[in-house]
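Only one protein chain is missing; all other protein chains are in place.
Chain nomenclature is as follows: A and B, assigned in order of appearance, with residue numbering initiated at 1 for each chain independently.
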Amino acid sequence: MRDLSVRFGSIPVVHDLTFALAAGDRVGLIGESGSGKSVAALAVMGLLPDGATASGHVEAEGTSLLDLPEKALAALRGERVAMVFQEPMTALDPVMPVGTQVAAAVALHQDVSRSDARAKARELLHQVELPDPDRAMATYPHQLSGGQRQRVVLAMALANDPAVLICDEPTTALDVTIQKRMLALIDRLVADRGTALLFISHDLAVVSELCARVLVLYGGRLVEQGPIAQVFGAPRHPYTAGLLAASALSDVAPGSPLVTIEGSVPGIGAFPSGCPFRNRCPRALPECVEVPPMTAEPAGASYACFNPVPSSAPAAAFTRPTRRRR
Amino acid sequence: MTADGMAAAQVDPLLAGESVSGVRGRRSGNLAARIGGGVAALVVLTALVSFVWTPYDPTGIDPENLLAGPVTGGHLLGTDNFGSDIASQLMAGARVTLLVGIVAVAIAGLIGTPLGVLAGMRRGWVGAVVVRAGTILFGFPALLLALLLAAAFGASTGTAMVAIGVATIPAFLRLSYAATLQVMASDYITAARTSGLSGLQIARRHVLPNISSVLLVQSSVAFALAILAEAGLSYLGLSTRPPTPSWGRMLHDAQGFLFTDPLLSVWPGLAIAAAVLAFNLLGDGLRDLLDPKLRDR
Partner (left out) sequence: MSDEVVLSVRGVTREFVRRRPLFGARPEPVRALAGVDLDVRRGERFGIVGESGSGKTTLARLLMGLDSPTAGTITLDGVAVHDKSQSELRFLRQRMQMVFQDPMSSLDPRMRVRDIVLEPLIGLRLDENREARLAELLSSVGLSPDAAERFPHQFSGGQRQRVAIARALAPRPQVLVADEPVSALDVSVRAQTLNLLTDLTSRLGLTLVFVSHDLSVVRYLCDRVAVMRRGAIVEQGVTAEVYADPQHAYTKELLASVPVLRHRPASLAGGRDE
């Protein structure tokens, strides 16, 4: 992906997003609401809603995706690039047994007989650890629990061994015990097949357990990226540092004030010009009205900030609890 | 610090796409509302003006110009077989049309809505009974009611209005029931309960304002249907009696001259069609206009 920009009508949602995913990569895309993370993923899949325009360059295995006509895109979807969403009920047809749906996913892209497709479907249901796959083939989505439904969706996504699997908050709607199993499953399946994984989430802990690299988005811009150990261990961008501080509840003594980021996430289109974080950033400088360029760091990391958090000092940017000012 | 003033701050980018098409829907809804509203306003204006002025007396006779064609002998749209001016009749007929619409919708709304809200707020047998009763009434066509009332009291605009109004009650009942159910599922209703508000207070403060937009759209559509129903009843002689002009009766009277003076039926027919279309469009437009705003959190 290079300089991908997406606009909804006249409102920019994603700005100049650039990153690359290699086979076997596990990349986490972190952002809160309004960060543009889901939109970026949809742009890759060509699933942007009407009224949204994407510009820039998106390439999957050498094929440019943005200008592809719908038919060609449809052929790619599910076959080279597959996606799992947050809400499984919207991805599953409620009036079709799940076995049929998975088989359909197989048959769509592979030239196989009906019985072969069903056999493959059964195999997939087994791989996603659904108990009693034979019986599961005939069940309908509403008869399954949320976690089980997500497994079915995962089976459909992996049915054709895609090169890239995009997961958009797949476990956010699940209970934490189910989530743990689901993440382990994704981990195993992706490792077995060598699929590249793009895992979108707002949950830093989940991403840190599953991914090797991370991209941090804010206001539609990439603010920091790199190997997780580095980005989380020594964040350079103030937003990353603030997010980490706000997420690491287990490190805070109970009862003492939490470190917070001032203000709240602006609505779509309400982000300030230049660096989108500057109206909330304790380290903002006058030059932040210009979009900061990406500064490279060792180990392939980079961040976009004119006044980054010192790599030596602790998350000094956010050591004071928020002053309530509204 | 600059977070407020912008709607949908916590909106998932996916939802933002929704609101964009909502904006487009709003624009097309705007058009429908404007066209519909424009024509509807025209009808209202015509009716109002007809109280003060019509080209000729709608019930008057011009014996020299019987069944005249348009723009003949000073009559813009011609005259009917009695020599009464068509244009004047149309204008005055608008009065009946609007009156019936208003009263019928008022009856339906003022009876159907409270019942529907009551049913929606009180789960248990009260709700079930009311809804069942509404469903039964739903099956009752306005025509039958009108016939019954006409037989009892003699046909008139009044019986038609009541018949149509009563026949429309179920539509309002069901709509307000469904809308109330949706509202009741919201947390702010629970919060109102924990704030100690009584059922009546909740209905007044929370339910009614939140279902009002749906009701408005429904009223518009019901208005259109009432006009159509009245025209039908007039045509059958179950509504406005002569000499009061009525579009439906004009149609009926024009029947006999269908092959000799077809225009006689065209004018009232057009008027009816235009009015019905206008209010339908208005309803559609309003729906599109109001929906995104509600969704626009």
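Simple rule for what comes next: a residue touches a chain if its C-beta (ideal position, glycine included) is under 8 Å from a C-beta of that chain, and two chains touch if they have at least 3 such contacts.
These numbers come from a predicted model, not from an experiment.
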item	value
Option from A:179, A:195 or A:225 whose C-beta touches the chain left out	A:179
Absent-chain contact - pick from B:191, B:258 or B:273	B:191
Residue, one of A:245, A:288 or A:305, that touches the chain absent here	A:245
Hidden partner chain, touching residue among B:75, B:95, B:206 or B:287	B:206
Absent chain, residues of chain A that touch it	32-33, 146, 175-180, 183, 202-206, 208-209, 228-229, 232-235, 241-261, 264-267, 314-315, 318-322, 324-326
Chain not shown, touching residues in chain B	3-10, 186-188, 190-198, 201, 205-206, 209-210, 294, 296-297
